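Right, one structure below, let's go through it.
With one protein chain held back, the other chains of the complex are shown just where they sit.
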Amino acid sequence: MSKPQRAYAFYSPTKVLSGNKALENLPVELDGMNAVKPLILTTPGLSARGMEKVMASAFGDSNLTIGVFAGVPPQPDLRLIRELYGLYRDNGYDAIIALGGGPVLDTAKGLNIAVSGRPEDLDSLASGNPLTKKLRPLAAILTLDLSGCEMTRYASLGPLSLTSPALIPDLMIIDPRTVPEEERKTVAATALMSMTQAVEACLHPARNPLTDAYAYGAARFIMENILNVLRNHSDRKGRLALANAAFLAQTSFDNLAPGMVYELGIAISRSCHTKPGLIMGLLLPHFLLLEMRKETTARKDLYLFVGGPEAFAGTMAEAISRKAVDRIVEILLELQSLVTDFPRSIRDLGIKKEDLEGLVAQGSVAGVRGEYDPRDIRNILEKAWETRF
Amino acid sequence: MNNFREITPGNKPLKRAYVALMLWFVGRAIEAAARVDGAVKAEFGGLPPEFTFSLGVMPQGPTMIVGKDAQGLVRYRGWNPEGQKIDLKMKIKNLEGAILMFTFQESTAVATARNRLIVDGEVPAACAIVRVLDIVEVYLLPKLIAKLAVKRYPDWPFGEKILNRIRIYAGAVLGL
Partner (left out) sequence: MDLPGYYEYCCGVKIIAGHDALERIPGILQDLHARRPMIVTDKGVAGAGLVDIVLGAVKDQLTIGAVADDVPPDSDLRVVNRLAALYREQDCDALIAVGGGSVMDTAKGINIVVSERADDLMKFSGAGALKRPLKPLVAVPTTAGTGSEVTLVAVVKDHERHLKMAFVSYFLLPDVSILDSRMTLSLPAAITAATGMDALTHAVEAYYGLSKNPLSDATALAAIRLISRNLVKVTRNPSDCEARLAMANAATLAGMAFSNSMVGMVHTLGHATGSVCGVPHGVCMAILLPYGLEYNRHKREAVMGELLFPMGGSDVFAGTTKEQRTDRVIAYVRQMNQDLHDASGGRHARFFKEVLDREGKPAVPRERLPDIARTALGDGSIFYNPEELDYDDFLMVLEAAWEGVALDPGRIRK
């Protein structure tokens, strides 16, 4: 695989528990982190779907008391953090369990900073001062409605952007009871987000054997499961695989700087309120056509990730890069047929041609500075605007 | 704040009762097996004098305790670890893990591989006890189920297996 030019660093501190009866291990895991009274954060939607009952059952027979706050909104802010700070302190909680996706994890990470020190530490971190205190235990229970940053060092609360390895959750649980069926669009968006993270990790100039290993796992899980999960409500194992894929992709992503497609997807989603994953899906083929023209080993490896060992081994060397792009386009077309109102072009999202120039600037910020030529970025955006799948 | 509530989840009495029953049964079956089966006898023979082990569920039971007495005989020592000197504690991390083991959805080997158990004590002794549990399960369970519970179903002479099975059941249930 890749031979790094200068020393690379890789870090993934999360303990992963995935599968049947994973939740029941929470009491023992919390005890291992010297915690006995967790505060569970989740959304009203998840609570209505029975998650509170599931958590109560998981803690059954443990002799522990748990707190549940089921009011995390889609866009949490500092006011909520202050409220929860009081709650955590007044009731003597000593750990946070975040059950859900982006908003819940952002809230949990922000709250954890506040309760491990003081609420002012949030502003301090946002202004660039690193966190010095060790944070209290934080566990994440992932669903399939994900923003792409849950298991990373990033969090955002209103205008505040928080970045620190200390924010990465200590524990992650993927349990069939907490990865329920979601709307197809949600699942597709999450899978495409993970796919983008994995693909961009594979092609990243600073890639290393570890980010490759994680990205490979993510890509395989997605390619082997996404279509079946969308077609069959009952494919529980497939949903677990996609949740695993999200973790693997996010870890790879967390250890490299974000890529261009990721940054553009996030930027565009801010103005048109479409899930970023879907937008990234639209940009990905155009990005890949460009990348595949470069002479890199990464180019070849991508088909291994996306096609798997059998397909990779059975393909002639000259055809390999093309096949990688073809495979991704194939999946996108399938997704379009399975998901109602899957956008077919970024034009469908309401983006006007004049907006593209501003987006070029956003894309240039991505990755290793100066890595992406603005002309290439403009090219990709124009193609994505003109082409309809 | 109406989105907030505190819960102290209760116990699961039926599941606890089932596991308690299974542990009692297996504990007494081990005592009986040590009398009639050469391999079980040999495993215990290789363990230190008055060696005692417990198999139980965290955080506080149910548990079963088995140990060698002063004469070297293997005895079921009840469900209460208090006051007993226990050399090897095998703890199942939670009740659901115990249910998985005792409904044979996960064999002892798979349960160990999946970290459902914590072993507190010498590893060689734990290996011996797992082998004992495997043998006892072959006696207690019909072949179809025992095959799920152990890695390799042994090739014992049928007559001897049935005879010992009867003796072990009689020992476990009736204390004979």
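Letters are used for the chains, namely A and B, taken in the order the chains are written, and counting of residues starts over at 1 for each.
The rule we apply is simple: a residue touches a chain if its C-beta (ideal position, glycine included) is under 8 Å from a C-beta of that chain, and two chains touch if they have at least 3 such contacts.
Bear in mind the structure is a predicted one, so any value in this text is a computation, not a measurement.
Peer 1: Per the definition of touch given earlier, which of B:Cys127, B:Ile145 or B:Ile162 contacts the omitted chain?
Peer 2: Per the contact definition at the top, the residue touching the missing chain is B:Cys127.
Peer 1: Which residue from A:Val36, A:Ala213, A:Leu290 or A:Val329 sits in contact with the chain not drawn here?
Peer 2: A:Ala213
Peer 1: Return the single residue from A:Phe312, A:Phe342 or A:Tyr372 that touches the missing chain.
Peer 2: Hidden-chain contact among the options goes to A:Phe312.
Peer 1: Name, in rising order, the residues on chain A that touch the hidden chain in the full complex.
Peer 2: 1, 3-4, 6-22, 32, 34, 208-210, 212-214, 216-217, 220-221, 224, 237, 240-241, 244, 248, 309-310, 312-314
Peer 1: Kindly note down the residues of chain B that lie in touch with the hidden chain.
Peer 2: Here the touching residues of chain B are 109-110, 112-115, 118-121, 123-124, 126-128, 130, 150-152, 155.
Keep in mind that, in the parts below, only the chains that are shown with their structure count from here on.
Peer 1: How many angstrom between the C-alpha centroids of chain B and chain A?
Peer 2: 43
Peer 1: Quick one: in the complex, what on chain A touches chain B?
Peer 2: 20-21, 24-25, 27-28, 44, 52, 56-57, 59-71, 83, 87, 91
Peer 1: Sort out for me which residues of chain B touch chain A in the complex.
Peer 2: Listed in rising order, the residues are 1, 3-12, 15-16, 58-60, 93-97, 100.
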